[in-house]
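Removed: one protein chain of the complex. Kept in place: all other protein chains.
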Amino acid sequence: MILVIAEQQGGTLNKATWETIAAAQQAGGPVTVAVLGAETAAAAAEVAAAEVAEVLRVESPALAPYTLDGFVTALAAVIATEQPGDVFLPHTYQTRDFAPALAVKAGRALVTDCVAARQADGRRLFVRPVFQGRLLADVACDGPALATFQIGAVRADTLVRGAAPAPVRTIAAAIDAGAIRQKPEAPFREAKHAVDLSQAERIVAVGRGIKEQEKVALAQQLAAAMGAELGASRPICDAGWLPMDRQIGSSGQTVAPKMYLALGISGAIQHLVGMKGARTIVAINKDPEAPIFEVADYGVVGDLFEIVPAIIKELQG
Amino acid sequence: MHPTETWIFRILVLGFAGAFAAQVWTRARLILRAPNNIVVADDETGRRLLRFISEVVFQSRTIAERPAVGFAHLGVYWGFSAFALYTGVEFLAGLGVADVTGSRWFHLYELALVPFAVAVIAGIAGLLVRRAIVRPAALGDHVSGESVLIGFFILTLMVTFLLGFRWETGLAARVNWWVHALVILGFLVLIPDSKHFHLVLSPLTVYLRSPGLATVPNLDFEREQVGLETLADVERKQVLDAFTCVECGRCQVNCPAHGTGKALNPKRLILENEEALLAGRFDAKLADVFDAKVLWQCTTCGACEAQCPVGVEHLPLIIGARRGLASNGEAPDALAAVYNHLERRGNIWGLGADLRQKFIQSAGVEIFDAVRHEYLVWLGCAGAFEADFQKSLRALFDILRATGVTFGVLAKERCTGDIAKRTGNEYQFQELARANLDDFAAAGVTKILTSCPHCLRTLDVDYRAFGFQAQVVHSAVLVADLTRTMAVPGAGPVTFHDPCYLGRYAGVTAEPRELLARFGATVREPDRHGANPFCCGAGGGLLFEEHEEGRRISQERFEQLQRTGAPTIVTSCPFCSIMLKGAQASANTQVEFVDLVSFVDARMKCAAPAATARP
Partner (left out) sequence: MKIAVCLKQVPSRDWQPRVNDDRTWVRDQDAAFELNEPDAYALEEGLRLKEKHGGEVVVCSVGPARVSQALREALARGADRAIHVEDDALASADAFAVAEALAAAMKDEAFDLVLTGLQSDDQGSAQTGVLLASLLGIASATIIMEVDVQGAGLRVKRELEGGWFQWVALPLPALLTIQSGINQLRYATLKGIMAAKKKEIRKVAPPAGLAFRQRIVSLYVPEKRKQTQMIGGSPAEAAKALVAALRDEARVIS
């Protein structure tokens, strides 16, 4: 049986949970999903829609808010009682915090940031990227292990839904709240600048190719349609078309979003050093020789005033 | 002369000469206590003497930038020199030692001095008018009373000399003589504690000035040298410089930082040094004597040193002080990031070597093999990563292939260390240099070709201290030579921005113009060009300093180039190109930029399309 640890925040399931359940389903065999928290009824009911053998509600007031000690104590007990094969978790900020400690307590190996799990020679191998993604490693473990899965590695829409809701069982987690060493305060939002592009997952950046201040609105529309933040190269900010805190480059912000879409940006080195860490770079520029195409994953040579509206239409259609 | 007069005169001379000597001695002590950094190699004597004759005897530097002023000063200076014997003879007579004032040769000599006296009067009068009435900015905000006084002293001396022909005997003659003698004594005692000390020191500082620009020798780590931290560390040549400075302001007026409203003023730097030395503030940190902020505003363009008529070397002081700061971890944050990039990746932007690899592959360049290749083409950081500059390198490769020159590039390069050297991170510079030199030796490199003037300077000058002997040449020079028989008319007007490190440092000003002319362009020059260009603002680590006080230097230069009216700006340095294009982008105007080598290649191709096509 594969045990999946769901992640939820105040009753809302983290989307990555579906991906992890899908991964467990694809790995084969019965899947049990554990939901932790002080109040788990809603989240558990949601999870029960998946094709899984069982949903465990692990409840204790000491499990909200999240603390490392609380979660490790509760999950170690669950692992000890339920005796799962492998344990799958999503690779999130939260699991990065507690999973290794859980591995020590449960006496298991932990393989993190996996992009896949596969069978070979009668055992499960976890596939994970190494050396900045230049190589992939197949990892085998001694005995049942814990594995965290990279967000987006498994598609949530490959999840199999159950014909009927899965059975739900509640376990009262025995946690000594006094023994919890971490005392968290309430989470809050904050940005270093008024606009913190370094936190953005997607950025649409606009450069001199936009030609006029009025046309910046087009870039804004694209950003909105993509759920992206708006950034700019230096000349745009120098001209006052966008505020300085949107500037990306060696004097502005350095960003490493999942997606960086450069509109009418040539890719001069001062700008490049600010965004070269982006995972996927898209460049739209009418100059086929623009240096930005050297670092782009996807490039479109053409008139951005025609292409961008077409993209917006495609996204909305 | 009456015996009483003689005795009075003797006492006065003793007193004034004593005062003079005491002041000179104070300064001499400061000069002698300073660590000695003056090195005159045996084989340099000839060149130094020639320079001495040109600059001291013939005042070439004072005349070069300001001809009217220079000639006026030449008149005063030659006058002074001519009068030296006269003064000596008169004083000997006055002291009662020997009196040859009646001799025939002396009378002939006096007659010969008349035109000199006239020249001095004309010169000093002109200079006084300039100082007191015209009041150019270079001389500072307020008129120096002392300079005006000295000016009048000099006038008085010449007038009294001339009057001596009118009044040869009698009371008037005696009074005239005494006025002349007292003015000389007064002048004498004012010399050491003023800019007039250059009368004594400047022949020395001109002779002792390092042969090249910005001569900053390697630190010796074995002897735990870390750079200049306190005033006590300032070395002998810089102490001499402090006392020789004539406060003419040529350095100030030519400084791009000062000219764009920054606090840095090279003249002030030298005078602050002097003030601090005379005040005996030996324990004071240089960062306090000069204000550290000012030290980091220098682009190391060298205009200050190159203009100085008395041999002051500003850059060893500035870079020396930077070393003191950098060694203690006090380099600006922007530079700290660059140092970390250099340490990790061996290039100033911290980019991965795979980008360089991609360029080499796509340009079809071979890896250097000493057996088959004459030149190692040194790409530099910009050549490895800056796409626009890479276009000019592709053009260079095409020209080399078309003219049958064999070349290759190193499989891996690391930065020459230029920025580390100019910003005072001497340790990093030496690490990079040694590693590069090992690579050159291993590859059997004897000739290096580069398109980057900063790489040029570092390889061709700074690396020599390690015993490096290969030939290093800039592409402008080699391409000019390779294409010497080619000409393509009809390219239209352009303006050429001389890179500081090419035009001023390396003296390469003729070849770019020759190339432009031969390939059909008419060159329109901005005021500052050739061996005295106005910096683009990238040097000295300032490429990475985005928050400039005052106007941006790049902005100022871009506008200077725009004012020539030429629709195209030709550059010959990747950093000038980055800075000026940046200035254009922010100014939102339309000027074409082209690299010199790209220009030549394009002209060659348009004349004979097959000529430089890749095989």
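Labels for the chains are A and B, by order of writing; each one numbers its residues from 1.
The rule is short, and it goes like this: a contact is a pair of C-beta atoms (placed from the backbone, for glycine too) under 8 Å apart; a residue touches a chain by one contact, two chains touch by 3 or more.
Only a predicted model underlies this, so the values are computations on that prediction, with no experimental measurement involved.
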| item | value |
| --- | --- |
| Identified contact with the non-displayed chain, of A:119, A:158, A:182 or A:213 | A:182 |
| Candidates A:77, A:139 or A:239 - the one touching the absent chain | A:139 |
| Footprint left on chain B by the chain that the document does not show | 219, 221, 224, 226-227, 323, 326-329, 331, 333, 336-337, 339-340, 343-345, 351-354, 425-428 |
| In chain A, positions touching the absent partner | 68-69, 92-93, 96-101, 103-105, 108-113, 125, 129-143, 145, 152, 155, 181-191, 196, 198-199, 201-202, 226-227, 254, 258-259, 279-280, 282, 293-303, 306-307, 309-311, 313-315 |
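Just so we're on the same page, only the chains that are shown with their structure count from here on.
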| item | value |
| --- | --- |
| Between chain B and chain A, distance of the C-alpha-averaged centres to the nearest whole Å | 56 |
| Of all residues in chain A, those that touch chain B in their complex | 208, 234-235, 238-239, 250-251, 267-270, 272-273, 276, 289, 291, 294-295 |
| Chain B to chain A touching residues, read off their complex | 349-351, 355, 358, 385-388, 391, 544, 546-547, 578, 581-582, 585-586, 588 |
